[in-house]
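Note that one protein chain is taken out, while the other chains of the complex remain in position.
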Amino acid sequence: MSAARVDGRKVGQLRPVTLTRKWSIHPEGSVLVEFGQTKVLCTASVTEGVPRWLRGSGKGWVTAEYAMLPRATNTRGDRESVKGKVGGRTQEISRLIGRALRAVVDTKALGENTIIVDCDVLQADGGTRTAAITGAYVALQDAVTWMRDKKMIKASREPLAGSVSAVSVGIIDGVPMLDLCYEEDVRAETDMNVVCTADGKFVEVQGTAEGAPFDRAELDALLDLAAAGCRELASHQVKALLS
Amino acid sequence: MSAARVDGRKVGQLRPVTLTRKWSIHPEGSVLVEFGQTKVLCTASVTEGVPRWLRGSGKGWVTAEYAMLPRATNTRGDRESVKGKVGGRTQEISRLIGRALRAVVDTKALGENTIIVDCDVLQADGGTRTAAITGAYVALQDAVTWMRDKKMIKASREPLAGSVSAVSVGIIDGVPMLDLCYEEDVRAETDMNVVCTADGKFVEVQGTAEGAPFDRAELDALLDLAAAGCRELASHQVKALLS
Amino acid sequence: MSAARVDGRKVGQLRPVTLTRKWSIHPEGSVLVEFGQTKVLCTASVTEGVPRWLRGSGKGWVTAEYAMLPRATNTRGDRESVKGKVGGRTQEISRLIGRALRAVVDTKALGENTIIVDCDVLQADGGTRTAAITGAYVALQDAVTWMRDKKMIKASREPLAGSVSAVSVGIIDGVPMLDLCYEEDVRAETDMNVVCTADGKFVEVQGTAEGAPFDRAELDALLDLAAAGCRELASHQVKALLS
Amino acid sequence: MSAARVDGRKVGQLRPVTLTRKWSIHPEGSVLVEFGQTKVLCTASVTEGVPRWLRGSGKGWVTAEYAMLPRATNTRGDRESVKGKVGGRTQEISRLIGRALRAVVDTKALGENTIIVDCDVLQADGGTRTAAITGAYVALQDAVTWMRDKKMIKASREPLAGSVSAVSVGIIDGVPMLDLCYEEDVRAETDMNVVCTADGKFVEVQGTAEGAPFDRAELDALLDLAAAGCRELASHQVKALLS
Amino acid sequence: MSAARVDGRKVGQLRPVTLTRKWSIHPEGSVLVEFGQTKVLCTASVTEGVPRWLRGSGKGWVTAEYAMLPRATNTRGDRESVKGKVGGRTQEISRLIGRALRAVVDTKALGENTIIVDCDVLQADGGTRTAAITGAYVALQDAVTWMRDKKMIKASREPLAGSVSAVSVGIIDGVPMLDLCYEEDVRAETDMNVVCTADGKFVEVQGTAEGAPFDRAELDALLDLAAAGCRELASHQVKALLS
Partner (left out) sequence: MSAARVDGRKVGQLRPVTLTRKWSIHPEGSVLVEFGQTKVLCTASVTEGVPRWLRGSGKGWVTAEYAMLPRATNTRGDRESVKGKVGGRTQEISRLIGRALRAVVDTKALGENTIIVDCDVLQADGGTRTAAITGAYVALQDAVTWMRDKKMIKASREPLAGSVSAVSVGIIDGVPMLDLCYEEDVRAETDMNVVCTADGKFVEVQGTAEGAPFDRAELDALLDLAAAGCRELASHQVKALLS
């Protein structure tokens, strides 16, 4: 397959990936993640204590909040604070990121502490939720290291059981492709977001037929592409954390 | 595989399915759908005109709203009207139902008319969103027939390109199972909701690892179960619409 | 008087009344009440503890919430959860139901427990608030029995001092009539809702001139009709509770 | 009957009533009404045009909004603007005042104009809603006169078909009493608000058993007291409008 | 300078100032302040305890809330309670009044008690925020005296270190003027609100160029006028508190 992509990439090729750690001075973990022109600032904030329903359980909590700056996109969107409510899409993505991160967290090992990972899209060009998950994991790892340094968690137990990353895949003009930019995303007949662990297992699979329903063969092709993409992202994460 | 299920079903067996049409006197389409103890009232309301962003396009619109009565569940939940906002889970499911229905709708054939399908859970025992989609399709079909009778749409063009139904699947103690009841849902390591057309194609696939991440073989087994379940639900829908 | 009513009833005749207990599996008390085509699901939920302002008082609390499904009526109404606030009419009726129930509750006998009675209108054809009160009392009685079985209240003290039921009355073309259906309600010059105990005393009287103001003789005629109607409803309640 | 009242009044005696017209410089009608220590500022605001659902009908609209200053009462209440929603009691009273005023308004004669009557309680000592209705009518009359002067309505047609006033009645220690102050209101077993026209007809009757249910004889006694009270208030209104 | 003002005042002349103490019967301090036609009711409410973030600090808290009745102005404004949120202007002024009062409060001397000063504009004709601050100080002083009488604060320590008052100044047709009424305020090129202590020091200075930016000489002239105006207001406050 050699379909022409809008930016000249091959169908199974990621956009350039950048993970800039310590982008901010205040948070316990902070990463600016870039998937091509998509830029998301992921900050991990540690606080002592847990939500009411976990008090006394000995378990910690990890959650996430996703949002977009009003002019991260091509046309300006009204602020959700001004509208007075968080939109359905925003909540859906916040919940997805939180679930993805918790899939690799051993909450017992965290102790009764909470980590909130904020993912704010500074610039959007498709794949903001998958970039957010990929960056959020690195920010979370940094926050956990910070907690260990502060003796908030015991050295003997590792709170993160593995890594997670995420990527979008889609079918355009019948061709399955990896890591869609906005222009591709708009044209995709089928759109799927896949979250994987570093060892290639699935944490979340969300596929939607935007146009015609898709068959099993197409689904299989998309899953193959996504799994390979996540493996590559996982190595970017390792490299960033070692630098 | 002969795993014991809490209600004695086989792993690939649906709960008893009932689709009661014309349950209400006012709506253009209304169906009480039951998947075992789960009961959802689906009503389809037709109004002339479309949302602002579609005006003049010649296209219609189909959307859905999902909600639960406060005591549909085992413990009472606060009303979202009293809390003053619609929760993330509610919005996510409403959006899912709307997308599922629109996958089989030819909006051009609807003309500039809107159909809102309300799915109100009267009693919950797992699988409320999949029951809702399955019932909503039947209510939508009745509403379209009503519109044809009222000459709101042309006889020459069929607004519904096919049918959709949905079912949940999950892995419990390592065993993939179809159509989880609440007690099973709570214990599932992996939980997936699948929306299919009558000809076995996928409209939406949403799988989440609640416990350990799942591998490709498990994913494949769940998709097989779900596709078979949806075929069976499609025949229930046909039978109801013919009765 | 032999005025023709839209459904052939006599002026002092109730519509067919049905009280179906245990309609739902989860709540401690649940009743589907029908006044003709009006259907309201009343569920009573018991929780330990009381609102903050009653803590330590030794007294329990009974409250009610009323709502309509969006398409319970002839034209679809927007959901209050989506609008982000509970409307004036909804709050007014919720408060009325709560006051009506509390009129027969000995809160000391309940202990520091709370019962919330949810009245959700599944289908509306006039008289939804009076049907709700009539059904809510039966659901409340079942919840109290459940509490007694669970030893949450002492056998020696009866929390319900009597029963309450409610009915609407109105004047149409100068003729006072009992239990108005929607078509009659719209035409009524005067509209009154009356809540009575089984022994014919008044708990609440709410009369409104929709057209011309009414005089004392008309008011007296309406009160007579309503008191008789409530006596009949009380016997329906007894029958349901004995079945 | 010679029951001692907290302020020495007879059972059928109103508190001192004051109606101060033109209390404010801006509104088209403005009245400070005092029932003893209860003080309500009623302002009537005229605007051209009507709500959307009345456009083109040739009819006008009259509505009311009731509110309390935070420290109108003995202990400070949180502002509804700060809480972000209007409470049930506030909405109920606003709706009551609006209905009471509309009972004497010929909306055709108003033309497509709107009058909003704001009733803000500056100091509360029981009977705020009945004082509000009594003052609101006078402010409304002044606004209608203002409209006539501005040629907004035709001289040939009178928009106000009569006057309305309102008073509270209640049973304390078995004795029916007129126009309860706060201390009496708290102790009342039965509490009723009655809105009458000047010719003694009923516009609204709202009676509630706060303690034991009340019988027909008690209800009759309360209605007698209220009707007499409203006649007296009507003469206060006439006097104020002639001054 | 002898510029003609709309009401015949001299450029450095305040409008008639009235401070009526004990205007309401319920609050611990209550003052109706009038600057010409501007009327603001200031009530000070004392409650035991402090906001969460001050508990255990030994310090008290003073805060303020400002609001306007809907028809305090020439055209009716929608209620913020109905709109469901407090507007920016309202919040800004509430915060300003609170800061102004706290500038002279020794919170240690208050003990862990809270005073909320509500400033409700009954009639507006320019300068509502400055009238509010001027009246609020007097209400606050009365509340502190009440607390001393109730032994809520120790006799040995004075919670109020001084007095505050406020006035507006502005430049109209190039001429700096004191205490603008609404008609002047609308025409002003520069508008400034100044809060001073009785000894002529500044607590808050807020100047805004409504038209052309202003230079240092103009700023100096405005500050001179304002300081003199506040001195005069301080003597009105003393007189009122001694009466």
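Lettered A, B, C, D and E in written order, each chain numbered from 1.
Just so we're on the same page, a contact is a pair of C-beta atoms (placed from the backbone, for glycine too) under 8 Å apart; a residue touches a chain by one contact, two chains touch by 3 or more.
Computed from a predicted structure; not experimentally measured.
> Checking the contacts here: which visible chains does the omitted one touch?
Among the chains that are shown, those touched by the missing chain are A, E.
> In the complete assembly, which of A:K10, A:R55 or A:R71 touches the absent chain?
Checking each option in A:K10, A:R55 or A:R71, the one touching the absent chain turns out to be A:R71.
> Which of E:V175, E:V205 or E:L241 touches the chain that is not shown?
Hidden-chain contact among the options goes to E:V205.
> Can you name the residues of chain E that touch the chain not displayed here?
Here the touching residues of chain E are 85-89, 91-92, 94-95, 99, 103, 192, 196-197, 200-209, 212-216, 219, 223, 227.
> On chain A, what residues meet the omitted chain?
24-27, 30, 37, 41, 43, 45, 47, 65, 67, 69-76, 79-86, 90, 116, 118, 120, 122-123, 125
Note that in this section only the chains that are shown with their structure count from here on.
> State the superposition rotation angle between the two copies chain D and chain E, fitting on C-alpha atoms only and giving a multiple of 5 degrees from 0 to 180.
Result for this pair is 180 degrees.
> Counting only C-alpha atoms to place each centre, which chain is farthest from chain D?
Farthest chain from chain D, going by C-alpha centroids: A.
> Using CA atom averages as chain centres, what separation in Å is found between chain C and chain E?
So the centre of chain C lies 51 Å away from the centre of chain E.
> Which residues does chain A have that touch at least 2 chains other than itself?
84-85
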